[in-house]
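The complex appears here without one of its protein chains, the remainder shown in place.
So, chain A:
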Amino acid sequence: MTLLAATDLAFGYPGRVIGRGIDLAVAPGEVLALLGPNGGGKTTLLKTLLGLLPPRAGSVTVLGRPLAALPARERARALAYVPQSAGSAFAFTARAVVLMGRSAHAGLFSAPSRADRASAEAALARMGVLHLADRAVTRISGGERQLVLIARALAQEPRLVILDEPTASLDFGNQGKVMREITRLRDDGLGVIFTTHDPNQAARYADRALLLRAGGRLAEGPVAEVLAAERLEGLYGAPVEEVRDAGTGARAFLPG
């Protein structure tokens, strides 16, 4: 079964196509990493996959149905979006932020139900941030805020979670913490797509990788095949060295 599939997809804004020729598919329990240099169109592609931007050509299907034909509420129950952690205009509590994730399950005029509140609590607990529930999201650390945003995505009860640079602006320790939580989503059968600047993150936490350069697909496939030093050099236009631990087979890429 495929959760999300794109076929010969072109994406961009009206009058300005940023990328084309994208084919990808994500199955339940599968993590796809989008890798590429700045300005390569990663975020625009994510927004097109989320249905926030219409495809310029080709198609996106969600659970076999065309994304464009899905009403906003149904789309939000299939796909959840974790944006790059940005400051909130108002000092909502973490609990209130996660409750916003229930919007697609609530009636137009209705207050959050008992089930909505329980779902929000469960999502906070699942991300290990239940103790922050009553804290203002403007007053917690960037890593904690990212986990709250992932909890909000979980409260949507989606099939696939799409994260835009989930570890941007996080310190080293928090990067690992957030990425570990993301891989736990895979273990629960969710599909995951994330963008990253770091090939090591893709190698360590993703099943498949899509290398995106100037809007085009440089390579797509299992990370073990796709991620190689010479290909990354082509992707970033800079020298890359691969180091491998002879014992465990673990790989790492070093710039320069």
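The definition used in the following text is that contacts are C-beta pairs under 8 Å (C-beta built on N, C-alpha and C of every residue); 3 or more make two chains touch, one makes a residue touch a chain; residues count from 1.
Keep in mind that, in the parts below, contacts and distances are computed from a predicted model.
Its UniProt record calls the unshown chain "ABC transporter permease protein", which is the correct pick from "Cell shape-determining protein MreC", "Hydrogenase maturation factor HypB", "Allophanate hydrolase subunit 1" or "ABC transporter permease protein". For the chain left out of this panel, the touching residue among A:79, A:94, A:133 or A:223 is A:79.
The chain not shown here is touched by just one of A:2, A:103, A:183 or A:200, and that residue is A:103. Of the listed residues A:139, A:184 or A:244, the one in contact with the hidden chain in the full complex is A:139.
Counting the whole complex, the residues of chain A in touch with the unshown chain are 13-14, 47, 50, 52, 72-77, 79-81, 83, 86-93, 96, 99-101, 103-104, 106, 108-112, 135-136, 138-139, 156.
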